[in-house]
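Taking it in order: structure first as structure tokens, then the write-up.
Below, a portion of the complex is reproduced, with chain positions unchanged.
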Amino acid sequence: MPEGEVVFARPAALEDTPTHYCPGCTHGIIHRLIGEVIDELGIREITVGIAPVGCAVLAYHYFNFDTVEAAHGRAPAVATGIKRVSPENVVFTYQGDGDLAAIGTAEIVHAANRGENITVVFVNNAVFGMTGGQMAPTTLPGQVTTSTPTGRDVKVDGYPVKVAEILAQTTGAAYIARRTVTQPKYVRSCKKAIKTAFKTQLAGLGFALVEVLSTCSTNWGMSPMEALRWLDENMIPYYPLGDYKVIDEVKALP
Amino acid sequence: MPTIVIDEDRCKGCQLCTTVCPKDLVTMAENFNAKGYHPAKLEDPEGECTGCTMCALMCPDVAITVYR
Amino acid sequence: MAKVLMKGNEAIAEAAIRAGCDGYFGYPITPQTELLEYMSRRMPELGRAFVQGESEIASINMVLGAAAAGKRAMTSSSSPGVSLKQEGISFLAGNELPAVIVNIMRGGPGLGNVQPSQSDYFQATKGGGHGDYFPIVLAPSTVQEAIDFTILAFELADKYRNPAMILGDGSIGQIMEPVELPEVESKPPDKPWAVTGCKGREKNIIRSLYLLAGPLEARNVILQKKYREIEANEQRHAEFMLEGAEMVIVAYGTTGRVAQTAITRARDEGMPVGLFRPITLYPYPKDAISSLVEQARVFLVLEMSAGQMLEDVELAVKGTVPVEFQGWLGGRVPTPSEVTQTIKEIRTKYLK
Amino acid sequence: MFEQIIISGFGGQGALFAGQLLTYAGLEEDREVAWLPSYGPEMRGGTARCTVTVSDEPIGSPITDTPSAVIALNPPSLEMFEPRVLPGGLLIVNSSIAKEEVKRKDIRSLRIPATDMARDEFANERMANMILLGALVSMTRVVTLDSVMTALQKNLPQRRHHLLEPNRIALQKGWDIAQQASKD
């Protein structure tokens, strides 16, 4: 082992278990950021995570704290149930774009609208990863997927859903932001946003969501490096990074 | 002296750590690891690594530990 | 204690509160809505959780969350709404989570109507959701039983870590009758498996996913063992004038009480007829029915459906004695006279 | 005894309360009782209706297609329930609003201009239900008038206690009218 101080290592909130994710899948980075934030806030022992149905379905193997697996799309309802009977716990959901923006549309809209005091990490990779790369609500116009073999035709298949923009319209939302993890600077900014989203809950300020643009090199049919670039060049223009709603109390958070 | 340690058997050979190193110290090895991937490796004969954590930030598999 | 008049739906709500229900999550639907309305008033007063979910699906998944957190949780609905909860109920069973679900049945299929019905028996007892599982199902026939069984449902759910269902018909939900409200002693058991934050222990995981066939098989073996145990321990039924009965009427819920009136009249006329009224629909009280085969010369199954519980009676009777059936469809509640009429016909056919 | 009584009118005419009162009166007499309101889409159009069962044996179905007695507070109720009353049963009609004559001959019936009387005598149209209930109790003897009075005392919400006396008078009024009519 080298000398010197360890300045970067696995956070305690993350198990030392290899993930089942494909090489280069940025789900892994996002998991790590959550782990780091939970460590830094010292809330590992009071946190309850909700794993989605999607590639992150096994997240409970990787997170080192209590976890519940929700049915596809229902994580916000499960989180609501927990938080309402156990407000002393920190409750967050981790959801993909199929999970959150297709089948789970009603649940996320109403959790936001109720101002449910939970945190949502929303991983937008523009496809249904787990089931093999079908069109997601967030698939880009023209994007080829296994269920849009000639590319998403917005006139027939609908338009990519802008989750952050729509949820920012709900009165109950306290903090809504969009980030990505394709470059170190983005990773840092994403972590900060996730931290703010957890702090929002800790301060009892209501619903917080961070949409994270993520890659799926396997289903995009690219190398992991190409996938990063494709995301930067194609997804960010359509899904601009930034803060979509930050209520004053969140701005004032230390 | 700042450096990094790559857990070779944890590495999935995705290359995400390679392009972000400001000193270009991380490359892919020729050999296969136990999983059958070419792992990433640090080549830092001059001790240029600053421990900036850029590489580690990008690693989806938490295969990189950074020392400073 | 003095009796008070209470509506079935409200009585179930009050009973749940006395049983220590920590969270109620529901969505309005006739003829069950008063239950939700009662909860909306009382739960916040008691500092407990009440959420009107955005749908039945959201509600059952909120219940799943609250149950996972180790709390006593409940939802209620009526037929179409309960169909929507089937995925969630399968998840509760797969996750081994205790919770109470109330179905105040109405006429079906489809939108049907809001009149009393018993046509969700199959759905409730055979598992309307996917996979091999059974909710414990209790069928009250009076408002008093609705109270008692609601408390029992919470206890059985906790005891077996399994969803339990109150299966009532619209009449049970809407009727107002004199009842006594008990003080409840039972405390929920310790729930070391609950997700409450991992302070001072290993992390807990609540899940039903087992990727490989082997582990999921192992999991199912455990579940099936539990179901055999429930079947061995929890069969319950009530009897009425069974002594010397050569004709045994099998009927539950409101149909059971209608039959009771008809039987009283029939006995007055000297007809040897009695009532077997299942209380648990799962586990079905098949052992008791099987043993009645000695005495009965004919069974008459009455349901407000096209014949669902009928199959469970036939499975218990195994062809040894004839099983006759009369059903009422589409939200129609039988009158005692209709039942009396049928009793006479069956007697002519078999007991002469 | 096994009586099933339907009380039916517009919302605001007090059909449900009259029914509950009857139910509580039955409870006072230690009988088996059940009260079942109309619910669901039936209620649209401003209808309010309930079925009261009073019996000596445990009550089977609390629902009936063939009530032994009916109070029809408005025209649609008269139209709907006249054909359904059990032969030999009773139909009491609020003739202030439901103007049609009762056509059936195989049932007992009584028409009372209850809304008019309530307006004229109590300056409160809402007292009509009590007049009609008093008449029903008189003609069926399903419970005693005393039991109804006791039930009223016990169950009228505190904030309405100023209405206790007028209610009593109205019940008595109905009783008397029915007594009188039976003598005619």
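A, B, C and D label the chains in the order they appear, each numbered from 1.
In the analysis below, a contact is a pair of C-beta atoms (placed from the backbone, for glycine too) under 8 Å apart; a residue touches a chain by one contact, two chains touch by 3 or more.
Quick caveat, the model's predicted, so the values are computed rather than measured.
Chemist: Write the complex's composition as a formula over the displayed labels, counting all copies in the file.
Modeler: Chain copy numbers for the entire complex: A x2, B x2, C x2, D x2.
Definition applied: only the chains that are shown with their structure count from here on.
Chemist: So which one's got more C-beta contacts, A-B or C-D?
Modeler: A-B
Chemist: Any idea how many Å lie between the Cα centroids of subunit B and subunit C?
Modeler: 60
Chemist: Would you give the residues of subunit B that are in contact with at least 2 other chains, written as numbers and ranges?
Modeler: none
Chemist: Note the residues in subunit A that touch 2 or more other chains, in rising order.
Modeler: Touching at least two other chains: none.
Chemist: Along subunit C, where are the residues that touch subunit D in the complex?
Modeler: My answer: residues 3, 5, 30-31, 113-114, 116, 171, 174-178, 254, 257-262, 264, 333-336.
Chemist: Under the touch definition given earlier, write down the residues of subunit A that touch subunit C in their complex.
Modeler: So the residues of subunit A touching subunit C come out as 44-48, 50-51, 57-58, 60, 63-71, 74, 77-86, 88-90, 106-107, 109-110, 114.
Chemist: Which bits of subunit B are touching subunit A when the two form their complex?
Modeler: 1-3, 5, 10, 12-16, 19-20, 37, 51, 53-54, 56-62, 64-68
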